[in-house]
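Note that one protein chain is taken out, while the other chains of the complex remain in position.
By written order: A, B and C. Residues from 1 in each chain.
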């Protein structure tokens, strides 16, 4: 049974220096508020795992939380580059960043293996690309029936998975709908988990397209309205495309980035919206 | 784009002697009407694939359609044995029946591999059981990262998959809800497919718990109200538990079985309900 | 006071008692399903029932006839596909208790639900494996519920459909089975548990009125007892009431 608790307490309980942490949400339902809380709590040396690092990991990397990044597409969707990610990779600022780079299909399947209690996943992927030469966690595997050679990736089992969803009930059952991405897999693959939700409700009303994650498979649930901004929560908010465009400027220099983070993330609760 | 056509035409077009055919539906939405049409059209030498043969394969086996059965649980759910299946295995009546026997997890994953365009699937299964000694399609596979030994099963890619669903629209998009079983995987794993539906509608109204199979991934759709009886279609019918109990008697002897099939399946359209 | 009850009722009540509240339970159809629903209706209202049809947290009013009855989906917290229930829920060892029946069970709690006699030429062809091999492999622990007789309790099963302790200590580890294996076997005569050292099933409880000789006579190996052999607490009137409400609708 999931424990319903505050975001600050949940993050303090679940995320420790050196942990591997997956904040998932594919464009939709990205757990920004939880990422900001990890930044405020000053976590360091994290291995950050995410298919699309998006602005949230750009922020966490720029604030020095990460030692390592496991990812498959590190851009600002529809806009361009992630400048803090690039600065870390190209110039080691604010700290060197190790990277483990995959394709979307590779990471998605690595989460599937993690959620399934298997040590690896098999896919038709990576073959002929330069990725296996730089990513040690991509290896060939031979079909025991046909002899065909395919690709294996090891399971991802994060210490902590964090996802955002629309609703939870008092027993911690979580409901999400719209683009559901890889959140179920990330959560089930993780040792511990946190789900932030737009709203706690007495009962989860069934909805078209919704999936439910049972509370007994989740560690903590926190009510954080607006917790996916500038990403969005279908039914509650729309994507703040203007912020994604503005981030290109904000994040371009270390100074404007740091000033923005100070004002909007590190400052008191007042500034957290 | 799926072609909407009559059940008789769809079966005639898709199912040929010697084909491998998967009629799926896990207790719910079992495509009985389509199975009866295959019997009426006199198909022979089929490889029948199904996790739970249920009464429909008991009938098809007893009527001599099958040369081979791939399955994981061959009972009358909640009642007892499948007498026609037993008679075929124990006494080769009406014809010898080869069997390829798996666990549920094995067949489910073999369909997943089939739907995924992979030649095999990996699972933690079968180990220590006597199944691999009798089922050649179960082999060990070693994790290329940990060295751990797991189990592989080859993909199932039937010539034809047949499933029953609640609704389809004119473009052949199919909607089903309730227990959805392994139908999506079976359909996507197959070379050709038939979906029988309770009802054709102008537009598929979104529903909680429903999945939609796009029409362009399906070969034929046929409107067959009541096509899952004595199984059921959530929202349209309830399971005819009485018939499952009665089948135990009907099917116990070759004579009562044959008489019942003559009257209820082979006789004219009148008797098909 | 104790009420009159049948040995099947004693068996089902004893099985239900093993299920602690708040746990998750992967339920096979038949006696396991009845016992699990009895537990949910009495001391374990928050027991999470998981059926291989993909229903998680089902709350049927009456035990379903089949594993895929509509009531399971209608009352579940979540309904997932069959591949998902096996891959994401059972296989990783997320489920506390697997609840299985058996046609044959042997001294190391290996289970046969496949064939009596030789595989190629069976005397009795049984339904087969279903979800059982992986339930037996992956659940944190397994409870088996089966009527005790020399036909069912054999020295060595004709076919290992689901592994208990294989041929003894260390076999589960060698096979890479990560669940704990059978913890309890509940029959219409007794409760058996694997001896902690030998992994052999021994009697820990005899049901009221059953003698050790009766249990031995119904067992195909030289059945031993635990050092502290006890008598099973008989069904309470409340347990019997609840059970009869559940099964009243069907034999």
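Convention: a residue touches a chain if its C-beta (ideal position, glycine included) is under 8 Å from a C-beta of that chain, and two chains touch if they have at least 3 such contacts.
Everything quoted here is computed from the prediction, not taken from an experiment.
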Among shown chains, those touching the left-out chain: A, B
Absent-chain contact - pick from A:5, A:47 or A:103: A:103
Contact residue for the chain not shown (choose from A:68, A:86, A:171 or A:252): A:86
Contact with the hidden chain (one of A:36, A:220 or A:239): A:239
Absent chain, residues of chain B that touch it: 1, 112, 115-118, 173, 184-185, 188, 211-214, 216-217
Missing-chain contacts mapped onto chain A: 26-28, 51-52, 71-75, 77-79, 81-82, 85-86, 89-90, 101-105, 108-109, 111-112, 123-131, 134, 148-150, 178-182, 184-185, 209, 232, 234, 238-239, 241, 244
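Criterion: only the chains that are shown with their structure count from here on.
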Centre-to-centre distance between chain C and chain B (centres being mean Cα positions), rounded to whole Å: 28
Centroid distance [mean C-alpha coordinates] between chain C and chain A, Å: 40
Multi-chain contact sites of chain B, meaning residues that touch two or more partners: 123-124, 148, 150, 209
Where chain C touches two or more other chains, by residue: 87, 91, 138, 178
